[in-house]
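In what follows, a single structure is set out as structure tokens and then discussed.
Only a portion of the chains appears, each positioned as in the full assembly.
As written, the chains take the letters A and B, and residue 1 is the first residue of each chain.
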Amino acid sequence: MLLTAAIDATAAAPWVLLTLDLLGVFVFALSGGLAAVRQRFDVVGVLVLAVAAGLGGGILRDVLIGAVPPVGVSDWRLLSAAAAAGVITFLFHPRLPRIAWSITLLDALGLGLFAVAGTLKALELGTTALTAVIVGVLTAVGGGVVRDLLAGEPPSVLVQRELYAIPAIVGAVTYASLWSAGLVSPFITWGCVVLTVTIRLLALRLNWRAPAPRPAIDGG
Amino acid sequence: MLLTAAIDATAAAPWVLLTLDLLGVFVFALSGGLAAVRQRFDVVGVLVLAVAAGLGGGILRDVLIGAVPPVGVSDWRLLSAAAAAGVITFLFHPRLPRIAWSITLLDALGLGLFAVAGTLKALELGTTALTAVIVGVLTAVGGGVVRDLLAGEPPSVLVQRELYAIPAIVGAVTYASLWSAGLVSPFITWGCVVLTVTIRLLALRLNWRAPAPRPAIDGG
């Protein structure tokens, strides 16, 4: 019954979910394409890195929960969205910095949606709430890690100081907690997405930082 | 019936398939061993990198399509071929540059065989043609990506300008298209391997290059 309710929750407005899902893949793929351009990769490298960044998180999620083949290699719509982002990056990248704020906004949207969608998919497959949270967070940040490793850069989720993983953790924990309490509704699903996005954007706007380790003290 | 036909197609000359399969693993493993020597790894590092490069693509393929444990960790013949390449690299690497052209030729052979074999294995497990193509290409290029990441080098499939992924894509798309049309025969299987190898070698010989992104224009 919970399962049915959950499917209802996401099925309530399937075109909205699909739109945002494709948007999430698309935006993460844009970030992958831009990383490839920075590294002076050719058109194949730009496409490969766009696809890896857009689909990497979902593939990791599906491998971990045993949903193989992953939708990232089986759903043509997701693949098309990622490839389109690669082509657009290749053709129009000199103009992309002008829309940097839009990209940051959409990236935050992608983070929120993927965190909730990853958690939801794991819960529907019968995992515990803990597993679902881990899988949700990995879905949200996984694509970026793959992108950075392939581009030869340190993973931005590890090195950047603005909160990135924490909003995803908050969103996934909130969603899994409510689900475990039997609270499943479209309002909750979208509320958790909005929560994640809001925390991420507030962190950027207000320059929230996670604390860094103290420097080691010689002889201390 | 298609499935049966496909098995017949590859079963027609099993020793040829096995020979080329082992050769593919062997050659990719040689490239891994050489990368380890360049990085001054010790004998364990040379062996590990040879095995990772030789078997990485097939392991990635099998994890994605749920064929676990992957043949890369279960078939002693593939493991032996990869380990043998590592030992040979360790012992004889000063002579390997002399046979650089042979290695490039065999590497192209490996690319062609793995692209077709990966596509075929996915199709036999009932995936869609799209999934099979993605899996086939990942099989062909995956080992090299693992090798380069472990060796601390940028993935050559992303940074090298001669066509590498594109021949694999052409071979996989052609094979999956013909399969979907019901055309399955040994002639087609080997034809797609030859097609992939030919495009790769022509790209090298004629110096075909994929276009690079335009430089960003300040103020543009």
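The rule is short, and it goes like this: contacts are C-beta pairs under 8 Å (C-beta built on N, C-alpha and C of every residue); 3 or more make two chains touch, one makes a residue touch a chain.
Model, not experiment: these values are computed from the prediction.
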Oligomeric copy total, full assembly; chains in place: 2: 3
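Here is the rule we use: only the chains that are shown with their structure count from here on.
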Chain B-facing residues of chain A, complex: 36-37, 39-46, 48-49, 59, 63, 66, 68-70, 73-74, 76, 79, 89-90, 93-95, 97, 149-152
Contact set on chain B toward chain A in their complex: 63-66, 122, 127-128, 130-131, 134-135, 138, 145, 149, 154-155, 157-159, 161, 163-166, 209-217, 220
